[in-house]
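Note that one protein chain is taken out, while the other chains of the complex remain in position.
The chains carry the letters A, B and C, assigned in the order they are written, with residues numbered from 1 in each.
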Amino acid sequence: MDFAYDQTTEDHLERLAEFMESHIYPAEPHFTEEVAWERPPIMAELRAEARSRGLWNLFLPKDHGGTLTTLQYAPLAEMSGRSPLIAPESMNCAAPDTGNMELLTLAATPAQREQWLEPLLDARIRSAFSMTEPEVASSDASNIATRAVRKGGEYVIDGRKWWTSGAMSSDCKIFIVMAVTDPGAPPRGRYSMLLVPRGTPGMHIKRGMRVFGYTDGTHGGHAEIVFDGVRVPAANLLGEEGQGGALAQARLGPGRVHHCMRLVGMAERAFELMCKRAAGRTTFGRPLAEHGAVEGWIADARVRIDQLRLLVLHAAWMIDKHGAKAARREISAIKIAAPETAGWVVDKAIQVHGAGGVSQDYPLAMLWAGARGLRFADGPDEVHKMVLARREIARVAGRS
Amino acid sequence: MDFAYDQTTEDHLERLAEFMESHIYPAEPHFTEEVAWERPPIMAELRAEARSRGLWNLFLPKDHGGTLTTLQYAPLAEMSGRSPLIAPESMNCAAPDTGNMELLTLAATPAQREQWLEPLLDARIRSAFSMTEPEVASSDASNIATRAVRKGGEYVIDGRKWWTSGAMSSDCKIFIVMAVTDPGAPPRGRYSMLLVPRGTPGMHIKRGMRVFGYTDGTHGGHAEIVFDGVRVPAANLLGEEGQGGALAQARLGPGRVHHCMRLVGMAERAFELMCKRAAGRTTFGRPLAEHGAVEGWIADARVRIDQLRLLVLHAAWMIDKHGAKAARREISAIKIAAPETAGWVVDKAIQVHGAGGVSQDYPLAMLWAGARGLRFADGPDEVHKMVLARREIARVAGRS
Amino acid sequence: MDFAYDQTTEDHLERLAEFMESHIYPAEPHFTEEVAWERPPIMAELRAEARSRGLWNLFLPKDHGGTLTTLQYAPLAEMSGRSPLIAPESMNCAAPDTGNMELLTLAATPAQREQWLEPLLDARIRSAFSMTEPEVASSDASNIATRAVRKGGEYVIDGRKWWTSGAMSSDCKIFIVMAVTDPGAPPRGRYSMLLVPRGTPGMHIKRGMRVFGYTDGTHGGHAEIVFDGVRVPAANLLGEEGQGGALAQARLGPGRVHHCMRLVGMAERAFELMCKRAAGRTTFGRPLAEHGAVEGWIADARVRIDQLRLLVLHAAWMIDKHGAKAARREISAIKIAAPETAGWVVDKAIQVHGAGGVSQDYPLAMLWAGARGLRFADGPDEVHKMVLARREIARVAGRS
Partner (left out) sequence: MDFAYDQTTEDHLERLAEFMESHIYPAEPHFTEEVAWERPPIMAELRAEARSRGLWNLFLPKDHGGTLTTLQYAPLAEMSGRSPLIAPESMNCAAPDTGNMELLTLAATPAQREQWLEPLLDARIRSAFSMTEPEVASSDASNIATRAVRKGGEYVIDGRKWWTSGAMSSDCKIFIVMAVTDPGAPPRGRYSMLLVPRGTPGMHIKRGMRVFGYTDGTHGGHAEIVFDGVRVPAANLLGEEGQGGALAQARLGPGRVHHCMRLVGMAERAFELMCKRAAGRTTFGRPLAEHGAVEGWIADARVRIDQLRLLVLHAAWMIDKHGAKAARREISAIKIAAPETAGWVVDKAIQVHGAGGVSQDYPLAMLWAGARGLRFADGPDEVHKMVLARREIARVAGRS
């Protein structure tokens, strides 16, 4: 048992820490105005810089051609999470592109790879993943209603999606769309994934969803999209027909772990802001730092963040060592723990900042909204708890 | 001891309930877009309607020329809180105008009353209250730094304020500004309030503050304002020089109680949405209503809201019977309980709604942000707790 | 709406407060040693004193021949809850005798009343109620397994009960035993109640159950009892055959409300001890009262207790005004709120007292164990929540 990071990790961490200080934090003010559903121009510069520093596509697992293990990537994802709207994207490590690149690596034909994967790896284009539907509980994927009907050499897609992240931006050139291809099949063979290029006739991007008051416009927002008789060639099928469910499963694994890693960094950023504010602000004749309630929050936050980090690192280690499937219990656990912990820490940091804490003058309110949203982003907490509990009861009590 | 509302209250409640159904809820979609810092045109119609129904200026206490006691007003304020961006304003019962009207009733000269109070009571203009400053902990008012120096027949005001609600809107014609007039005096004689008309030279309205991404633009937002050598005639002094602290104290009493009443309604609205969603949405083969976690939230929410309502009504009864000063313990208690309870209930309602719950498609996210903001709006929770605890320890243990 | 107690209540409260100070609190040390399953001799003196002061059998509702309404009794029960092992019993207002007396008032034949009710009202004997069984979830009464078979002029009882409170004491002369008389009937007609005198052959009192180490010996403990071919005359049937479920329902209503009232007093007692300790103990150069964590607990405790008291009083008012059946929502609410709130307050008071707080030197640990136990005593919290939630969902969403 050894809790020290290895040298590769330490080297990357040092490089990333430098980059955060010199480029990312100073760029944050460019991202607070929410306009035009487009990335601010500085993003291109940040990407060039990150790439030149060897901080590019690090999310790709070692066994998929990447350079780092999951465990090595975890502390880097944590650090990038300290500025979650900018750092991951500048390193080409942001959702939903990461998940989409993994999908394409896994299942794309050579032609599909050339057309979409290569430009994504180069960040020349962005992509979207279109699965969630307004009429369906996102926690129970078996209800997807969007249909894709094979007609001759084409699929014709009809349905309504929402929360398609990034889709409002014109950078987003390709949509991976989950649709029912065989309604009579059992769930595992019912769905397929189709590649739909931006601008395909019949695809109507209706509006951007807000998260609390945020549009996330600088990232392309979260679109509601109507597919009204959208036709794509059969060659745009990703993998095989009926493989949609299995691919979604594969796609969501690592991405969710990445979210958890970044949530540790979000919490740590809020923690530092809280400590600094507590040290620097005086009320009722005493620094905030000496008010017992504030001390209690800081101590609890320290304990909770440290616990969360260890849990996330342990899950990463399990994935590397035994595979994602064997690590399901550990993955469920961090999905439960990470958004809740980060949300709690950020909320306390907000309280220490007073009214400024809920405003645009600190990253805290935005971090909070992000953490809150992640309690749904891949199924609500309660579903992860149900899954984990049933697994544990079966293990302990021999009951399934 | 009798827990039944009296007939006057029941009559008003019935009338208000009708108005909410017929006019307020249908108007809500007009208020979701946040643009231009101005009220949507429909607000004028709603006001005319409310006035014609006898639902106008009900906030004014009976002993200040109003028609209702605090206890009678409480259930009405609760009901208006179910649509907090629209209903209170449509009845001319919204902050900060209510507090400002009370201030003017209390301390204005006949000329000031004619110029500002009358149009406010008629809702021909709106007003702002400018006290909080960026560099000062709002929990400890003794630090206000904005200066007003008497020079001949004028006061010259210099300083920086923020969170001046409503100020971004051109409807807002008059600003009540808290400033230091005698820096050498003890806190209770140090401050004065001055009436500053919109457009007075040197007053620069810099920007609107956001609350979790929301601008509250349809209400005139929350402005940061620089006062740079702003000159007003000495006749614009409200009350007497040095009376600012006492007036602020008087002003904030009822307004804070109104917030608490409305928070009960915010929680009740969220509760109803949660119950309906729980009944109507099915996941994993069972209605959400039968999932144990959801049942637990609904039961806890019912208990918490009922307790909160009783606490608020009891405080209102204490104010009517013994005066606001004697009811300080009760007022502190509801300031602690109301935002926390409402925030908790709304958060659970959000969770039951899934991703839709954080979006603009339900009022929940906006209600949550409102409740969260009220944990600072007149001093953070922790200050109210300190005050209440010290009072109780003194009472129980004879220690002050 | 009026939150003031009426004169009758105030008069009784004053008399009870005097009695608590002069007799009850000073008697507490007699009850800390847990020996011999018997009441300390001082209990007889306390009873005589309470009776002479007109503080006797106040629990009996006005419409059952008592002197007070439920609402009038509530503040008195609260005050007696401040010393829950002594005060209620000294006033002949302690469970399980109160519930048993109500049962006998409701359903006993004249002969049964003379033999058992009269001596109970005089406190010449004590009684037990034997329903819960070790093998059955107490939350789901439909599983009771103890059988009573009619044979000639007798019932023959076989089964195992536990948590039969008071039964270890020789004062306890009569047992009301719930048993299945018609196993084939639907739940509402399946059970009957039988009167079993102490010492009936075949009744084996096996052992006293402990609650966090406490035996509650001075009250007769909580027995596990085996009924092995116990025979009682058919005249010992209480009410009619098959009426057991309905009687249990009737019995448990008020008793549970009494528990809730007393829990308010338990919390208030702990609150006062906490305030006094906070004022009197200094650590790290400051009185505990000025440590922020302690201030926060005291403020939160004040708010929670006040809310709980109002909720309990409101439920009592509903019972008086509309009957216990119409007040089911309110009764569920206080059953959820009261033990949880009291437990929380007592736990914080313990923390303020340090290690002494968990010891026999303060009543706190015992109060805590009592409050914790009441989270099962008439079904676990979760069942009350399920019931309340389903009722609310049906009400709000028209779904049952």
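Criterion: a contact is a pair of C-beta atoms (placed from the backbone, for glycine too) under 8 Å apart; a residue touches a chain by one contact, two chains touch by 3 or more.
Since the structure is predicted, the reported quantities are computational estimates derived from the model, not experimental observations.
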Displayed chains contacting the withheld chain: A, B, C
Which of C:13, C:211, C:226 or C:246 contacts the chain that the document leaves out: C:211
Among A:21, A:135 or A:300, the residue in touch with the chain that has been omitted: A:300
Touch residues of subunit C, complete complex, unshown partner: 34, 132, 134, 137-140, 162-163, 209-215, 281-284, 291, 293-294, 350-351, 354-361, 365-366, 368-369, 372-373, 375-377, 380-382, 385-386
Hidden partner chain, residues of subunit B it touches: 291-296
Residue ranges of subunit A at the interface with the undisplayed chain: 1-6, 9, 71, 271-272, 275-276, 278-280, 287, 289, 292, 294-296, 298-300, 302-303, 306-308, 310-311, 313-314, 317-318, 329, 332-333, 336-337, 382, 384-386, 388-390, 392-393, 395-399
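Note that in this section only the chains that are shown with their structure count from here on.
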Category of the chain touch graph - line, ring, star, complete, other: complete
Chain-chain pair with the highest tally of contacting C-beta pairs: B-C
Between subunit B and subunit C, centroid-to-centroid distance (C-alpha), Å: 43
Whole-Å separation of chain centres (CA-atom averages), subunit A against subunit B: 37
Subunit B: positions in contact with at least two other chains: 294, 382, 385-386
